[in-house]
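Missing here is one protein chain; the remaining ones are kept as they sit in the complex.
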């Protein structure tokens, strides 16, 4: 039994070690790289309508998948560098969001929890 | 046998459905939300030295984990919305990076592949 | 005769000097701070439709103005730190864009210049 995210973390860690890149991979730099890739991801959508963004052709979808992959790869490296379990952190956040956004008040409403 | 990332994807999908939020969750908007959270993640590091970013105290580390979680939650939702398998996309990207950054030329070097 | 942007550059430079903040204001850190503020700016729009974003109420508009101001303040500081004249740089970029996006081919078309 394997955890695909943990496998990926091991592989990308090895990738960086093989290239002696840990010296560049401070959490500060990894967080910068993550936001840079997130910007490249958004670039694909910036002039599309929301509807168009729901109907990407296969070529565009592949390009988006490659940028999404970059974000995930930096996210995993940042998590590893800081000893954070990303799945556990996301589970905890989801639990918190359930308290902040109760179904009856949040339904059909995009406002922030402090404006509900 | 379970895949924790897939479980998380199901949970966050249900969370959004319960609140009737799919109407707001176009890929365009999810990509915006992802970069916004990536910015909040970076905010924790912006005035730190690289060395300080490697030595976060437990409180700061928890705050970073919460932002990292937000990024991951939007990443998963964007992947689901577009029918992208994030692990497979990251594996494919890592393979590509192995070709773009051969060990002998990339070792100890932070330059982009087209400047190696 | 005064140039309001240059006046602002002088004031924000003095503001940072008075607080002994130049030590934190490396170009790398200023560029991080700029993107963090740009994310906060985008946060105001992330769940709005494009139409709603064209019809902000006065309170939301003021909040957006404050974030836009933060972006501009970091942009000016980064320009000063690197000896860049932001107006001249923008004029040069606009000239370049005129060549990359000729009116007859770019009209009504949001594609990138290399896809025109």
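All chains are identified by letter, namely A, B and C, in their written order; residue positions are counted from 1 within each chain.
Heads up, the rule we're going with is that a residue touches a chain if its C-beta (ideal position, glycine included) is under 8 Å from a C-beta of that chain, and two chains touch if they have at least 3 such contacts.
In this text, all values refer to a predicted model and were calculated from it rather than measured experimentally.
Considering the entire complex, the omitted chain makes contact with A, B, C.
Where chain C meets the omitted chain, the residues involved are 1, 3-5, 8, 11-12, 15, 18-21, 23-24, 26-29, 31-32, 34-35, 38-39, 41-42, 44-45, 48-54, 56, 61, 64-66, 68-73, 75-76, 78-79, 81-84, 86-87, 89-94, 96-98, 101, 103, 106-110.
In the full complex, the hidden chain is touched by chain A at residues 24, 29, 32-33, 35-36, 38-40, 42-43, 45-47.
For chain B, the residues in touch with the chain missing from this view are 32, 35, 39, 47, 49-50, 110.
Everything below uses one rule, namely that only the chains that are shown with their structure count from here on.
A straight line joining the Cα centres of chain A and chain C is 25 Å long. Chain A and chain B have centres, each the mean of its CA atoms, that are 2 Å apart.
Listed for chain C are residues 32, 35, 39, 47, each touching two or more other chains.
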